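Structure in structure tokens, see below.
A single protein chain has been removed from this complex, and every other one stays in its place.
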Amino acid sequence: PKENWKEPLKVEMQFILLSILSVVEKLQTVTVYFLVTMKWKNVFVTWNPQDFCNISKLVLPVDTFWSPYIIIYEQVDEEKSLSRPFLTITHTGIIHTTQQHRVTITCSLEMHQFPFDTQTCLMTMYSFMNLAQGPSPSGLKMGDRIQLSKTHSFEHQGSFTKAKTTTQAKSTMQETRSIWSQALMLISMKRRPILYVLNLIFPTCALYLLDMAILFSTCSYGDKISFQLSLIIGESVLAVILKDILPTSSDDPPVIVIFFIGVFVLMIMGVLETCLLMQLKKK
Amino acid sequence: PKENWKEPLKVEMQFILLSILSVVEKLQTVTVYFLVTMKWKNVFVTWNPQDFCNISKLVLPVDTFWSPYIIIYEQVDEEKSLSRPFLTITHTGIIHTTQQHRVTITCSLEMHQFPFDTQTCLMTMYSFMNLAQGPSPSGLKMGDRIQLSKTHSFEHQGSFTKAKTTTQAKSTMQETRSIWSQALMLISMKRRPILYVLNLIFPTCALYLLDMAILFSTCSYGDKISFQLSLIIGESVLAVILKDILPTSSDDPPVIVIFFIGVFVLMIMGVLETCLLMQLKKK
Amino acid sequence: PKENWKEPLKVEMQFILLSILSVVEKLQTVTVYFLVTMKWKNVFVTWNPQDFCNISKLVLPVDTFWSPYIIIYEQVDEEKSLSRPFLTITHTGIIHTTQQHRVTITCSLEMHQFPFDTQTCLMTMYSFMNLAQGPSPSGLKMGDRIQLSKTHSFEHQGSFTKAKTTTQAKSTMQETRSIWSQALMLISMKRRPILYVLNLIFPTCALYLLDMAILFSTCSYGDKISFQLSLIIGESVLAVILKDILPTSSDDPPVIVIFFIGVFVLMIMGVLETCLLMQLKKK
Amino acid sequence: PKENWKEPLKVEMQFILLSILSVVEKLQTVTVYFLVTMKWKNVFVTWNPQDFCNISKLVLPVDTFWSPYIIIYEQVDEEKSLSRPFLTITHTGIIHTTQQHRVTITCSLEMHQFPFDTQTCLMTMYSFMNLAQGPSPSGLKMGDRIQLSKTHSFEHQGSFTKAKTTTQAKSTMQETRSIWSQALMLISMKRRPILYVLNLIFPTCALYLLDMAILFSTCSYGDKISFQLSLIIGESVLAVILKDILPTSSDDPPVIVIFFIGVFVLMIMGVLETCLLMQLKKK
Partner (left out) sequence: PKENWKEPLKVEMQFILLSILSVVEKLQTVTVYFLVTMKWKNVFVTWNPQDFCNISKLVLPVDTFWSPYIIIYEQVDEEKSLSRPFLTITHTGIIHTTQQHRVTITCSLEMHQFPFDTQTCLMTMYSFMNLAQGPSPSGLKMGDRIQLSKTHSFEHQGSFTKAKTTTQAKSTMQETRSIWSQALMLISMKRRPILYVLNLIFPTCALYLLDMAILFSTCSYGDKISFQLSLIIGESVLAVILKDILPTSSDDPPVIVIFFIGVFVLMIMGVLETCLLMQLKKK
């Protein structure tokens, strides 16, 4: 369904990110939900509106004409394409189609700065048949003019803030001497750290402040140790919260773990110091 | 399957919300289960009951005639349309059909007032082919008379109270110079806060009351600190409950978190005050 | 596939509840697994066994003949009909068919008496085409003789005891002047409270007993408060168990929550009383 | 596809249990994964290898010939038959076919002896058309020679040890005067208790030992009560572990719960005894 089989077909794509449905740190996967609008010209499907009662636009089932078959390279799950099985044809042969995709992609999530991290995921869309150069009946040049529109996108209010997407059309050389044109989507998202701060970092700091206050107070040494052990129990309970929140995936531990372990060590050093002072005083 | 292709087809819709199956705050999705009853006239399907043994109503499989294809804009998951594959035709050409839908829609859930929040979700139903104006063979005017009936709806007793639904038929201008008619459903639901109050807010208040009682009691300072630290451990255990209950999605933290953190701070201030008083007294 | 289209077809149903697979209190859904055996007469499918080598019974794929299409009104999930795609035909035209259904129905679960509650769920089966009266080619009279057999049913040993089922055939008038015949199944199930009692109620009572013993003992007031605070921490840990067990759905809280909160309040009152007594004694 | 329709077809089955994928105590279901190899003779599919270039064996898609349709009576979920859609035919008409099944069956799990329990599940396979006696064109005699081979079975190392399977061919009389032949598989599996012992029983015993040591020590009564309350808090924390591990399904509680509750009661009795002694001494 192309005009001249020597030249590749130009497909204009529009990518609208609707929602980031889940970010699973442990499996390094991100589930996104987006709309892809494609527009191309099929020169064999033209008509004169005057001949057909001024009908200049038709809505037809999607399988009546050829349409590009898009593959996402990073996809790791079965695709759940949602139901919009129609395409729109104008009398000049321009075909519009909109597809809803719910795709789980793999994405290298760097957890070192958790929970203050910003993740960037790459989504590479290409058509399996897009030999962009050379004589091939299925040559398809995708992404000539990829437009990133934001006309009506949901603003997802989940644990990540509204992501920015950057699209890019690239032609890469492959080993088979043919140029594939790909459309790259960069989805960058920033985590909202407020609840992690309130639930974990703030109580840890507060307990440490208390620990310091007790250390420099004028209680007896026995009381000091008793109080400090109470604080360590409280810190252990917070460790249960930390374990539930934290993904167990990265090789170098997140900053928040190092901070937490550091406070834990300082509190235990405090108890040891008190014990030592008591020993010295006794002698 | 319309009488006059110049005029759009009028489809009467009836929307019955049966159940809110889940509200996932983290993913900002709501799964609803509803019935849609559609009624339209097909002028080509009329007969005279006298000619056919007084049969004035037929029940036929749903794919024997054209029926509108409804799309929900906010839908983010595969639709699970349940099995009622029949439509009813009367001898005057009126076609009734009832569809059960189980749809997961995305909905901006505002968690600031959690657990005393009221959420409002919008569900936009439209037909992909509904170019409501202009000459188009598939013109479909939906929602002329959207009736919200409540004749027999389950009253869902889940963590949200019975939701109210408001429907609205709107014609919106799109960039393609055609008017689409949509049917908007507003589902507003109020969370039941009773268990959150009993499980979290009440014990927190009780522990704070105890803290105050101990602060103003006439124990020795050492005992006071010991008691207050016990209360802080109890509060830490409640923080584990808070973490499990709370969705981690909003940018400004929910009221309940601020309340909880506030009480925590006040309890720690109490210990610090006791330490300070003890220091002053010693001097 | 009926003998006389003026009279409705009589279908005998047999409902065998095999298992209650899950009861989700939060979503108010119950997943049941049952067998439905249907038996009706098709007068066009008769033969003389003598003519066909004494074959008096045939097993054929289910789609060779018409069979009733059963809809369950309360169903909220995709039906998973399991694989028994055969029906048995005798030479007199009696057709037997057995279907395994795994259905998730919505059911109003009243959690007030949790964990001593007995839930009753209604399952309404009807055929979409069963206009039980009037001339209609698809008239189907269902449930003339609904038999509830218990010949071989699994006894489910889950968190509910063996449920009783009551079936009932009802003809209800609808607004369309036709009588629909439905088959109602009442599934009543009683929760097994033993583990909730052992895990939650018993420890709570034990801790309260200890609290009383300490309150009326002759320790010093400081020791009393210290002991009582330890018990309150233990009670907080039990609150974590309570939160995990409890569904958060009902509007009036379950009895077990009120009991738990009551004990918590009494324990805190005990501490306050001790503080007060200490104050009075000091003066 | 049988030689003589008066005699039932003999199907040899071979059942290889590969893996027990999950045992859900709460729902009383067991998911097993097994291979079924079936072998029967189809007299109409014979050829002379000399006529066809010495080809004595063919591999064909499974739907080119009739093959028995196996139903598992205890199955409660949709079957996930995995992909081996081929059967092997030798020139003498012997047909081999191997099917991978992943089946969730209901099984009465007796939790009384948890975690030292041995569960036995019955799996009844029969063909819906197997009227083993009498003239019937679909007579199928299954399980004449059920062989339980263990030639290459995975040894599942999960929370149950390697299960033994016992198969049995049974002919049962049904109410319809026909004998059905079934193949019964008995899967017996023994739970591995080592981690439950190390995580729960051992710490409970250790805490009780400590409790006894404190009870018979020569501390002051006030100290004794304080220490015993600490141990009760530790025991409460273990109760959280117990609750997560334990299935809430049986009517008589598991031995491990009774043991745990017993230790809890003894510890509380210890505190009460200390209080009583203190009272008596005061007087």
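Read from first to last, the chains carry the letters A, B, C and D; within each, the first residue is number 1.
Methods note: contacts are C-beta pairs under 8 Å (C-beta built on N, C-alpha and C of every residue); 3 or more make two chains touch, one makes a residue touch a chain.
Keep in mind it's a predicted model, so treat the numbers as computed, not measured.
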| item | value |
| --- | --- |
| Touch with the omitted chain, as defined above, among D:T46, D:T92, D:T118 or D:S217 | D:S217 |
| From A:I94, A:L186, A:I201 or A:I232, residue that would touch the chain that is not displayed | A:I232 |
| Residues of subunit D (touch criterion as defined above) contacting the omitted chain | 18-19, 21-22, 33, 53-55, 57-59, 80, 82-84, 86, 100, 102, 154-159, 161, 192, 194-196, 198-199, 202-203, 206-207, 209-210, 213-214, 217-220, 223, 226-227, 230-231, 233-234, 237-238, 240-241, 244-245 |
| Footprint left on subunit A by the chain that the document does not show | 26-29, 69, 71, 74-79, 106, 108-110, 128-129, 131, 135-138, 176, 178, 221-222, 225-226, 229-230, 232-233, 236-237, 239-240, 242-244, 246, 248-253, 257, 261, 264-265, 268, 271-272, 275, 278-279, 282 |
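In the analysis below, only the chains that are shown with their structure count from here on.
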| item | value |
| --- | --- |
| Fraction-based call for subunit B against subunit A, same above half, different below | different |
| Rotation angle (°) superposing Cα atoms of subunit A on subunit D, nearest 5 | 145 |
| Interchain centroid distance [CA atoms averaged], subunit C/subunit D, Å | 25 |
| Whole-Å separation of chain centres (CA-atom averages), subunit A against subunit C | 40 |
| Interface hub residues of subunit C, defined as touching at least two other chains | 226, 230, 233, 237, 240, 244 |
| Pairwise touch network: line, ring, star, complete, or other | line |
